[in-house]
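For this depiction, one protein chain was excluded, whereas all remaining protein chains were kept in their positions.
Every chain is named by a letter (A and B) in the order it is written, and numbering of its residues begins at 1.
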Amino acid sequence: MFYREAGQYKSDYASDQAIFPIRQDRIGVLLIFLFALLVIPFIATNYLLNSILVPFLVFSIAAIGLNILTGYCGQVSLGTGGFMACGAFFTFKLTTWMPEVNILLIFLMAGFGTALVGIAFGIPSLRIKGFYLAIATLAAQFFLIWMFTQNPWWTNYNPAGVITAPPRALFGNFYITGIEATPVNKYLFLLCFTAALALVAKNLVRSALGRAWMAIRDMDIAAEIIGIRPMAAKLSAFAVSSFFIGISGAAWAFMYTASVEALAFEVTRSFQVLFMIIIGGLGSILGSFLGAAFIVLLPIALSNLPAMVGLRLPVDLIAHLEFMIFGALIVFFLIVEPNGLARLWQIGKEKLRRWPFPY
Amino acid sequence: MSAVATAAAPNQNQQEDGGVTQNTARVFDEVLLEVKDISLAFGGVKALTNISFDIRKGEIRAIIGPNGAGKTSMLNVINGFYHPQDGTITYKGQVRRKMRPHNAAKQGIARTFQNVALFKGMSTLDNIMTGRLLKMRTNMLLQAIYWGPNQREEIRHREYCEQIIDFLEIQAIRKTPVGRLPYGLQKRVELARALAMEPELLLLDEPMAGMNVEEKEDMCRFVLDVNEEFGTTIALIEHDMGVVMDISDRVVVLDYGRKLADGPPDEVRRDEEVIRAYLGVGH
Partner (left out) sequence: MPMRILPWLIIPPAAIIGLGLLLQGISAIDSQLYFTWGYFLEVLIAGTLQGVMYSLVALGFVLIFKASSIFNFAQGSMVLFAALTMVGLMGWGLHWTLAFLATAGVMVLLAMAIERAVLRPLVNQPHIILFMATIGIFYFLDGFGQTLWGSDVKQLDIGIPRTPIFIFEETFEGGILVNQFDVIAALVGGALVAILAIFFQKTRIGRALRAVADDHQAALSVGIPLKTIWAIVWSVAGIVALVTGVMWGSKMGVQFTLALIALKALPVLILGGLTSIPGAIVGGLIIGAGEQIAEVFLSTYIGSAIQDWFAYVLAMLFLLIRPQGLFGEKIIERV
């Protein structure tokens, strides 16, 4: 079957505005999702689930969040780590305070809490732009981490300053956090949760709000002159973005590592997520997934490849090489394709559309 | 420049002009916007000094003057982007307070820019859809769900935008990112975006600058059509005196931030001071 859109005439605006206007795309995405839902749980090893798929999904949520703020609304943020920490610690406080409330609800509440924090730290964006704003978001990063490290209240006075995920079930016996939670459970929950969140993000960016964000990103003065209130647009981007990032931080702490200290969300985490959206593609939901996959897989590849060809490299050397390769790749991507993997994917599809009869 | 030739040599051109224009007969009474004694300065630079004029409902009002005369600044004052140090603006009978541009938009003032100010990362259609934002009502939650009320609203506004797209004959570039369009089309998309706001007062800053004759003719036709079909009041800045004479009902002339003349095109063209100002800049 050829990959074509010819013959698929759109008879109405609704189908023209669909997420995947081309039928083959729709089928493809559905197949991938079904495969991930129905097949992977049975064939995947615990290593694949715990060390690759779960962090991939967690990071995807964070990358979507940051992409909303930076890729769609044009506000560069270096505070991602701080907002992830908010999500993690809010979840911990909420679920230990109200153990009977469903963990899904707790996640969402933590997300809303983080959104409020995001709005507070987004206020400078009304006055300052660009580099000035990027630096100002570092205030969020450092202040929040400091707050969670300094105040033992946030960890329920844990002497090591660590929060540990208590066992919580989504329903009945389906535990998704704590020791009872199996990797498959966590994976399945995260898969559906991430898919739902991605859908929400996609819906927002293709609606009025998303267009307001992009208008602010592309030319804020013109945006204001056609009636967009910069305050509403920017702060809503901060709120939605922080909501996603907060949830991702909660998922990180409760499902990926299961126990965590505030330092796990240091400024390097912010850079990591920023790299995901640069490599994946600014202003692209698909790119957020691609970037997350890339950044999760790269270190694994780097630490396994030398061993596979028989080289034994010391661990710290590998860490340094990883830094170098990361940095070089960032520069490489910016030079070769500033629009990231998502754009490459699109170009590939264009080619495929012409194949096998280029004209 | 041909504009200057026209202004500088009014006597030769006078006869030919006779019946071309549709404007001389039109009479407008209702004042839509009145600026009074507006003064605006940037540090030491006086961009506008004591400017007063009005724009009447339904007319096409031209603002002309040499470069740096303060024309763009005047539009910026009208849509709330610059705040004059002195003077008052009365819009629809109400004296306006200091306001932000988005308030002006809400009151029905739309605008295009001298240097195209499109949203470069978005398609033509999305650019035009941003013009509808003020009219869209669904909240964030409904937008997150998309299907249902939000989708119905999206489609409703899409239909309106499609009408504008047809009107301005830009169907073929609907899905093209605007950054890839040639300059002339970008200007047209910008007009489309402004029209999508269903403005009462449309401000056009040099809508035909940098266009070839054909594109200019198209643009003139669109401006006249907009004015006629939608009854939109239009204030436009234009350098091409021929165009100004053809399509405008009244002309206000600025020079070094001062008002030189104000009146119907024929009258303005004969004004001694206007002729001198144009000759003075040495075109």
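Definition applied: a contact is a pair of C-beta atoms (placed from the backbone, for glycine too) under 8 Å apart; a residue touches a chain by one contact, two chains touch by 3 or more.
On a predicted model such as this, the values are computed, not experimentally measured, just so you know.
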Residue among A:A301, A:V331 or A:L352 touching the omitted chain: A:V331
What is the set of chain A residues that contact the non-displayed chain in the whole complex? 76, 123-124, 127-128, 130-132, 134-136, 138-139, 141-143, 145-146, 149-151, 221-222, 225, 267, 271, 274-275, 278, 316-317, 320-331, 334-335, 338
Interface residues of chain B (partner: the chain not displayed): 42, 72, 76, 81, 113-115, 117
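Going forward, only the chains that are shown with their structure count from here on.
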Hey, how far is the Cα centre of chain A from the one of chain B, in Å? 43
Considering the complex alone, what residue numbers of chain B touch chain A? 79, 81, 100-102, 104-106, 110-111, 113, 117-122, 126, 129-134, 136, 138, 140, 143-146, 150-151, 154-155, 158-159, 162, 193-194, 197
Could you list, by residue number, the parts of chain A that touch chain B in their complex? 12-14, 17, 200, 203-204, 206-209, 211-212, 214-215, 217-219, 221-230, 236, 240, 283
